[in-house]
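Certain chains of the assembly are absent from this excerpt, and the rest are unmoved.
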Amino acid sequence: MRNILGSHVNVMLFGESHGAAVGAVIDGLTPGIPVDEDFIRHQLTLRRPVGQLSTPRQETDPFVIESGVYNGRTTGSPILIRIPNGDTKSGDYAPFVATPRPGHADYTAKVKYNGYADPRGGGHFSGRITAAIVAAAAIVIPALKQKGIHIATHIARAAGVADRPFGNLAADMAKLNDTAFAVLDDTAAEAMKEAILLAAADGDSVGGVLETVVTGLPVGVGEPWFDTLESVLAHALFSIPAVKGVEFGDGFALSEMRGSEANDCFVRDGNAVITATNHNGGINGGIANGMPLVIRCAVKPTPTIHKAQRTLDLETGEPTELIAGGRHDPCIVHRARVVADSMVALTLCDALSIKYGTDWLAE
Amino acid sequence: MRNILGSHVNVMLFGESHGAAVGAVIDGLTPGIPVDEDFIRHQLTLRRPVGQLSTPRQETDPFVIESGVYNGRTTGSPILIRIPNGDTKSGDYAPFVATPRPGHADYTAKVKYNGYADPRGGGHFSGRITAAIVAAAAIVIPALKQKGIHIATHIARAAGVADRPFGNLAADMAKLNDTAFAVLDDTAAEAMKEAILLAAADGDSVGGVLETVVTGLPVGVGEPWFDTLESVLAHALFSIPAVKGVEFGDGFALSEMRGSEANDCFVRDGNAVITATNHNGGINGGIANGMPLVIRCAVKPTPTIHKAQRTLDLETGEPTELIAGGRHDPCIVHRARVVADSMVALTLCDALSIKYGTDWLAE
């Protein structure tokens, strides 16, 4: 287990899906950052199930901050955010101990933890733990904004339906951060929802691609060789369950281009140095170049489905069939986007602290 | 700067392209591992320029191991591998200080290091530093093999030409590790070379996709939440200059599938638990499931090209044009594959040590 993110600003996760609570401890944040509980609630709402698109489990996420905040501001000491669990139906998961779900962590966790892992609701491997990540990041996101650094994510594709690309960045980003189903084009949004429901009706699930944009990052953030901006962002993003690919700028498409096409030429914008294009997604040599960061994550379809799948009974060793009961999301892409925002925010906060010191985020 | 890889087995890089030497210090390796200097030489050869496909710079890479090895075996103390530099033509790079190359680290490094970075040959940002990574990994690769863990990478695509997929894994992997241009299909290899030379003739460059396979990894390696196998492998791989995307298993293609298609069902192979398919690339929940790891890296086209590109004169602030002189690779994909192998080897070595302790790699 390695549940600590960051080398300077540290976030430590704890909790199981059907235990007493999930949560995080954040250490290394500068004192004096205003903590906006309404914003934390807002972010947690973005992660919560959306109507028929998601699990019927009601997660109200009533978080409590139990340390590190005094008079509404960070004190400089570790911040404990706890989200007590509620509405758990552990019985639903009992079968997965003996007959692991294909595509899920049931089998690997069983082997790795010698049978001692808490299996209820996926235990520590449940997507529910991401609520803690979202809550933790909701403390630093306003501080980043205060410094001119903005983050937003849209569902670039889901269930085979594509959103439109970003246009006016500022307007598009504002829209995304205020909407539950983060799609720029309303028609595409409806088409996606329909496609998701179609899969759900079939007992099946779908995946998609999240695209995150960051503006306002100072030139120079990122620590080659081994902590390049791509390295630390991908490290955090691959911690999100179901993410199986991460690319920056044009990513895999760059591999098909010629250099003369892929290179972003330097031009002037008033007194600022910018690039005429942004194929490299705001990163050169692992270091921020001042252009918007562009990051895409491939999210695989939710592994838990209601269709019959082949698996093994690990006790008898015999092949068997599993039809998962329980409450599950036919798609988690729309819920994962605020998790992607959060991972990016926490990672950038760490990278900025390395370069500029603990107090940089202070007002 | 963060030049240390690993939390348990640590590799620290140093050196500049046109300085005295490049190299690495490796710490945390178990004592008693036989060090095969011929194998190190072999691996360095795989990274070296191949005929017309690469820079005419002759890199003979005569490495020296100056500590941590005694009587041909690791001692348990840090291993210094130095590769003295030779055949440097620093003058070629002088223009890039004032007029940064598009797509390269010239501009970001200049800003980040306040003008103090060594600009000669790209300094510490030169691809030459990867020789140190290759040399370091060449110490652990035989130890991993001894434990039944094998790694191989092929050029899945380059310059728009695709290799065939893996077939018989053992045979294909053996072939790759013995060939300079790591392509499984000989016809595809010729087509790729031609396409690269065509771009070179045009003063341009091309990219590609590397696909790495690892067999023999024990079930249970990987440390969620934050040090999942995907997280730590991507972290290392994104440190390779020009890598802009990393995916596992079917990666981005998974995002288009349904769950019933993407999940890998558990079946028996004798007494072993395996999966019928391997869409997840050997990783479930961030932990190795015993199937072959499948990792793909998108490599962008080499940024330094011989065509005119727009850039700025950073001293005057005026727009200008840059036609890079110097010796450069029209394609680095074939040279980068042994770097990918090396990053994977070092990362797995670290992940295995976390779970099994320092002495696991000992014979």
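A and B label the chains in the order they appear, each numbered from 1.
To be clear about the criterion, a contact is a pair of C-beta atoms (placed from the backbone, for glycine too) under 8 Å apart; a residue touches a chain by one contact, two chains touch by 3 or more.
Since this is a predicted model, take the numbers as computed values, not measurements.
Sequence-identical chains in the complete complex of this entry number 4, based on the file rather than the 2 shown.
Note that in this section only the chains that are shown with their structure count from here on.
Averaged C-alpha coordinates put the centre of chain A at 27 Å from the centre of chain B. Partner chain B is touched in their complex by these residues of chain A: 1-5, 7, 13, 100-105, 107-109, 111-112, 124-125, 129, 157, 160, 199, 202, 204-209, 219-220, 222-228, 230-232, 234-236, 238-239, 241, 243-252, 254-268, 271, 273, 275-276, 280-281, 284-289, 298-305, 307, 309-312, 314, 317, 319, 354.
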